[in-house]
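Here the complex is missing a single protein chain, while all its other protein chains stay put.
Here the chain labels run A, B, C, D and E in written order, and each chain numbers its own residues starting at 1.
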Amino acid sequence: MPIPIEDLWSLVPEFWLAALGLLLVLLDLFLPGDRKRLVGWAAVVGLLLVLMPILGMLGTPARTVFFNTYAVDGFAVFFKIIAVVATILVILSTMDALRGHTSFEGEMYVLLTFAALGVCLMAASADLILLALSIEFVSLSSYVMAGYFKSDLRSNEAGIKYFLFGAASSAVMIYGFSILYGLTGETNLYAIADRVRTAPQPALVLAVGMALAGLGFKVSMVPFHQWTPDVYEGAPTPVAAFLAVASKAAGFAALVRFLMVAIEPGPVDWVAPIAGLSAVSMTLGNLLALPQRNIKRMLAYSSISHAGFLLMGVAAHRGDFGAPGLLIYLLAYTFTNLGAFFVAIAVGGRLGSDEIPSYAGLAQRSAGLAAVMALFMLSLTGIPPTGGFLGKFYIFGAAVNNGLLWLAVVAVINSVVALYYYVNVIRVMYLLPAPSGGSASGPVPLRLALGVAALGTLVIGIFPQPFVTLVGAAAMLLRM
Amino acid sequence: MNWGAEIAKAVLAAVGMFTFLAIVAAMFGVLLERKIGGWIQSRLGPKHVGPQGLLQTLADTLKLLQKEHITPRAADAVVFNTAPLVVATAGLMGWLVIPFGTLGGTVLVVRDLNIGILFFAAMASMTVIGILAGGWSSNNKYSLLGALRSASQMISYELPLGMALVAVAMEAGTLSTVGIVRAQDGWMGSFIFRQFPAFVIFLVAATAEVNRVPFDLPEAESELVAGYLSEYSGMRFSLFMLGEYAEMFAMAAMTTTLFLGGWKGPLLPPLVWFFLKMYLVVFFMMWVRWTFPRFRLDQLLSLCWKVLLPAGLIWILISGYRITF
Amino acid sequence: MERYLLTITVFLPLLGGLIILLIPKGRDELMKWVAAAAAGLAFLVSLWLLGPFEMGSAGMQLQERYLWIPGIGINYHLGVDGLSLPLLIMTALLSLLSVVYSWRIEMRLKEYLFLFLLLETGTLGVFVALDFFLFFVFWEITLVPMYLLIGIWGGPRREYAAIKFFLYTLVGSLAMLLAIMLLYFNAEPRTFGILELIQQQPLARVPALAALAFWGFFLSFAIKVPMWPFHTWLPDAHVEAPTAGSVILAAVLLKMGTYGFVRISLPMLPETFKLFAFPIAILALIGIIYGALVAMAQTDLKKLVAYSSVNHMGYVMLGVSAAAAAVGVPEKAHAATIALNGAVFEMIAHGIITGALFLIVGVIYDYRAHTRGVAEFGGLGARLPLYTGVTMMAMLASLGLPGLMGFVAEFLIFVGSFGVFPELTALAVTGVIFSAAMFLWTIQRIFLGPLNPKWAELPDLDRREVISLAPLAALMLAFGVYPRPLLDMINVAMTSLVAVLR
Amino acid sequence: MGTLAAFFILSAVTLIPAVVVVTSKNIVRSALALVPTFFGITGLYILLRAEFVAGIQVLIYAGAITVLILFVIMLTEGGTGIRIRQVNEQVPVGALASAVLAALLIWVFLRTPWPQGPGALPEYTAAQIGTTLLSSMVLVFEVTSLVLLISLIGAIIIARRER
Amino acid sequence: MALGLTHFLVVSALLFCLGLYGVLTRRNAVAILMGIELMLNAANINLVAFNKYVAPAALNGQVFTLVVITLAACEVGVGLALVMAAYRNLETVQVDRINMLKW
Partner (left out) sequence: MLLLDWLYVAAFAVIGLLLAALSLAIVWVLSPRSAYPQKRMTYESGVVPIGQAWAQFNIRYYLFGLVFVIFAVEVIYLYPWAIVFRQLGKFAFFEMLIFLVVLLLGLAYAWRKGALEWT
């Protein structure tokens, strides 16, 4: 079985990313200690370049390559774009955040680049083996990044907790995969889809349920969410941003492809449980976010609740609003949440605290920072004209369209609850007086990242048509 | 199939093989070592028990059997007693796949497993567990330290060993030991020629793997109070020794099989050829022991990681290129 | 140029706001002038609309329609008719006057002006949007600036009031979002166009969903109006907001709710609205009487005005629900038209009058006495003649004195709704008595009687205050005496609306 | 018959030490008990005609992973000889949950009519695995190398001291 | 009774649940990791068993097993590094004592 040469062309972005990662390792090895930032810039340039082949694949017809183990479709392309863009922004923000905390600066960029590759692989894997492998690929690099500040106790703890939860849930997931393999005799998702119709019920339910454990961990779905707050709080902030955005997006990519390609044709009703989990996730996340004083912890709980919203899009995947809604929500969430974490980096780096009360009077100290933070908070709430609103708009529409009105009502109530703690940040920044002077604006790379995030948030909200077209194409190609 | 008969056969084979090993490898090996040591240092070695001291090891064994059975009070007794069993057994298991020669049309091998050399490597790696268990269960910090050092060394050298095995497997296209011997036709067909770097790597790694000088640092009496063995005495100590010697001979036998054409050779019967080659390798190892000084641990590990491992990897690539194109 | 008039009106303030953001710190005067210019230009352009606007034609005019998100059938679609144009002009006017009034703001001026202008864009947009998505966007855009205006420049309990306002209205708007979705997904072809949906009546055949959608809209609008029992955010917000904020809040934001009932609930889901018209009318009645009674009990001037708003918006809702109850009953169409005319007229009237009242309260509270306790005043009539004149005029207008604007509105509403809900209307009229009593008593307590020596030195209205109050007073009087031009405009729209409903 | 007996012996060899692994108060014993468990599993693989996987199981699990675990235990608390309570307060909950899950799994496994695929395992699985890895699973193969690389780099980063 | 697929599945189920028990009840991070290893091994037994009885035509199950073994090794490597780093700072590997953050 020789490998078709033309298949190789479909993997140009992945090869590029892998080569970039390896190159960065080399670069890191031979750069002197004080020039490691160059690795970061090289990573940024390389990632920007890789966007070209990715965007070039936008219009290509959906197909699978490499003996059906790898899907090349709009869906995958969409997540590749998210992965690369998010990684670029995170790298830009990292340049500031690592200073003085670790001497292993170059490796962080390497890990981020490889994690981006892992996200791409997760989104496109069409085989259980490759899927499990790429999930671990992302996880392993994330464990390391979470525990990156070795002399910081909280980072230690974040790393260990993330690792233990992650390893346990991926073990459960792999067990689920093994049962699925037993039921169908296949590891290929598309082949499973052909066989799953006749698969015996209880075992199939068990398999899907166990597989959901691992994927649910990645997207911090209740009840696999317990790691989220501790890890986000303890991990270096850019890493938390990466976990909250890219890793979560990848989780959804894998979850959606797994459910919609492999399980959808089968007899298992997965919509109802997912809808239930969605409701529980958003409610629990919100309620726990309410009393938080630490911005990263608050964002962690909020990310649990957003996982709930996104799951709502998964449950309500049919129709023009379902899958596209999920994707556009993710897109908007990517920019918004990254932006929120970047503000946390800027503030944390200057004021040395992640506590929300220390944001008091930020509007007077650095108006720009406060303004974009307000924008991000509003977008997370879903107030127009931000990207977050468009996402909510879509997701609510999808729920209504799929007859999940009850879920939509739960989501409405949750949105209102969420408003309270998001607006609390705005309140602190704008309504409370500043304790002392001192501006809190970040250095150039961080400001660049912030600007892109803010711009993305706004543009998706105001001129969404290009994005709508993009996600429309991505969702259409999903099932080939 | 008659399972009862097969089991009986298997048990007999096992008992026979172990007895044979205890005599040929351990007892004779120890004697050989003393003799060679004496020869190199221009002295006589054991001479009085039996003709030319042939029974010296037997006497030593009898003495060991009567030695007092000491289990340190703070030690974990179960683990403390199991550890030597593991080491001894692991040393013996490797012999299962060694083909000694041919008799008539059949190959004299206990079992020609189709993953032969993988099995061999797996069994060799088991010794580490026994050593760690022994070192830890003694509840003695020198033992633990010694065990850790020993384990570090052994695991390190397992890698080049594995690389050499892979290189041979590439050449022969099989993992079966019999298959590998069969793939070496004629004198020049021995893999020692085509795979000379692999041979060197294997030999060095094998020597280190069995903790022999110049790689005997883990049990260096002068530095670490016999390393992980400090608390062991009597028969348990000799079980460790048995395992070690068995493994050393197994390594020699494996060298013969992999690189020296196994039982093949002109004129003489295959069995003789095999033992000739094997003892040649054993002799070489003993010669090295009595000639070279001991490495420091850092030198030891550097040699492995910075020389043998990259060399092994690159050699695999070179071989792959040569065979493919 | 005419093709883009609406867009220009709506976005001029925002443009001004963005320019202000670019002005460096410390150039306060410049910022104020830019803000005034933006708001003034917006007002002028809105007046300009009257030119191309054809009075006699019922349909949407000056429409602008561009593809926005064609992927899901969302357009940028603006247009005005006799219902929205008066509200648009009123909004522009009040915003301008508020900017002028706010001249003395010093704290965080740049943010203040930006937020204010952003708020204006949002409110203007709500009245001209003809696409649900756009409507919703404008609807929500108003929340944030209002929140911050209350929260930063408000009174002592500003934080509580601000978040309460935000939470209440967000609940409502999200409910509306779901209702919009129900309409959208049942339409064929799917569209977010308000006019198209009104034409399609997508939920006409599914009463259960129609009821759901109706209550979705109802929740949103009723909170905004606010109807009893959703009104509890209002006293807090009005009392704590800075004066200009109170003005916009009472005069404009509340109208968004009633506008929604007339523009959306009524034509979009007429049968459903009819079904629930009576209970809603009862809620409106409770609002009328409750508002008046509670206002009477207040000693805080601002709270008093706030509760009087509850009372007045009750009238509007009474008129609207009467019109809804008349749906499908041709013989009641005339009464319905009158009731709607009255309701819309009351929106304008209440906007102008309450706007004036809040400015009046602000005048005495912000810059003079720094207290709003009714009981602390007395005998101001002699001391501040100009102020007293304006105040009395506004209050009398509010209580519905003939010859002033409020009377016309209330009269029309009562006439119209009497034809539909005679008993309820009769009860509602008692509300007028309560509110009359309340205002008269207040006038007596503040302006008559012995002068509290504490206030002996209070100055009368200055020039800028006169500029901001005079136009309102003039309008009260003008439309009170001669409501015809305004009523004609409204009538055309309402007649066609009722015609469609029949 | 013989294979059945072998199966039961091997199951016992697998499960009994596994119980020790999760219950022993002594963490080093737990780790050492992994070894017979892994050997039992190796035996099961043999019964399932997966000799190559069996070899790997010994080489990696018993020979490498266990060693690394032992290293770390001996370098941390296991080496101290201090007896620390090894279990948390969730023992009853954990036991119950595990028991319920075990019952559920076994119930489902027993009543599921597992499909029977056509064909037979190849005689020489190692070769077939090589072919599979190098052709249809080539992506898996290459990604594996990257996974190994980042694990190596990552673990070194974490384990090294800050300069 | 001949040796069949379900025999292996039962062993795998028991092993999995033993591992899970370890994960749920252990305090020591390394012990939890050992529980996870047992769970992965249970999955491996499943995979190999299914490969033989359900889908013997291709060796996907065994390849999956190899991948799982690889992943287990990587997890152990990274996880133990984190344990060592935490031990250096906190002098403990008990997860309930590694608890600066609210758990």
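We take it that contacts are C-beta pairs under 8 Å (C-beta built on N, C-alpha and C of every residue); 3 or more make two chains touch, one makes a residue touch a chain.
Everything numeric here is computed off the predicted structure, so don't read it as measured data.
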Displayed chains contacting the withheld chain: A, B, D, E
Among B:L144, B:A208 or B:L258, residue touching the chain not depicted: B:L144
Among B:G173, B:G189 or B:P269, residue touching the chain not depicted: B:G173
Residue among A:L11, A:V25 or A:V138 that touches the chain left out of view: A:V25
Those residues of chain E which, in the complete complex, touch the missing chain: 66, 69-70, 73-74, 76-77, 80-81, 84, 88
Touch list for chain A against the chain that is not drawn: 2-3, 22, 25-26, 29
Footprint left on chain B by the chain that the document does not show: 1, 6-7, 10-11, 13-15, 17-18, 64-75, 81, 84-85, 88-89, 92-93, 96, 110-114, 118-119, 138-145, 148, 152, 155-156, 158-159, 162-163, 166-167, 169-170, 173-175, 225, 230-231, 234-236, 239, 242, 297-298, 301-302, 305-306, 309-310, 313, 316-317, 320-321, 323-325
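The criterion applied here is as follows: only the chains that are shown with their structure count from here on.
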Chain whose Cα centroid lies at the greatest distance from that of chain A: B
Chain closest to the middle, measuring from C-alpha centroids that were averaged per chain: A
Pair of chains joined by the greatest number of C-beta pairs in contact: D-E
Chain separated most widely from chain D, comparing mean CA positions: C
Inter-centroid spacing, chain C versus chain A (mean Cα positions, whole Å): 43
Averaged-CA centre spacing for the pair chain E and chain C, given as whole angstrom: 65
Of all residues in chain E, the ones touching two or more other chains: 9, 16, 19, 33, 35, 44, 49-50, 54-55, 60, 63, 67, 71, 74, 78, 81-83, 85, 88
Chains grouped in pairs wherever the two touch, ordered by label: A-C, A-D, A-E, B-D, D-E
For the chain D and chain E complex, residues of the former touching the latter: 3-4, 7, 11, 14-15, 18-19, 21-22, 27, 30-31, 34, 37-38, 41, 44-45, 47-50, 52-53, 56-57, 60-61, 64-65, 68-69, 71-73, 75-78, 84-88, 90-91, 93-95, 97-99, 101-102, 105-106, 109-110, 114-122, 125, 128-129, 132-133, 137, 140, 144, 147-148, 151-152, 154-156, 158-159, 161
Of all residues in chain C, those that touch chain A in their complex: 67-72, 108, 111, 133, 136-137, 140-141, 143-144, 147-148, 151-152, 158-159, 162-163, 166-167, 170-171, 174-175, 177-178, 181-182, 184-185, 212
Chain E partner contacts - residues on chain A that touch it in the complex: 128-129, 132-133, 136, 140, 143-144, 147, 150-151, 153-154, 156-161, 163-164, 167-168, 170-172, 174-175, 177-179, 181-182, 185-187, 226, 229-230, 233-234
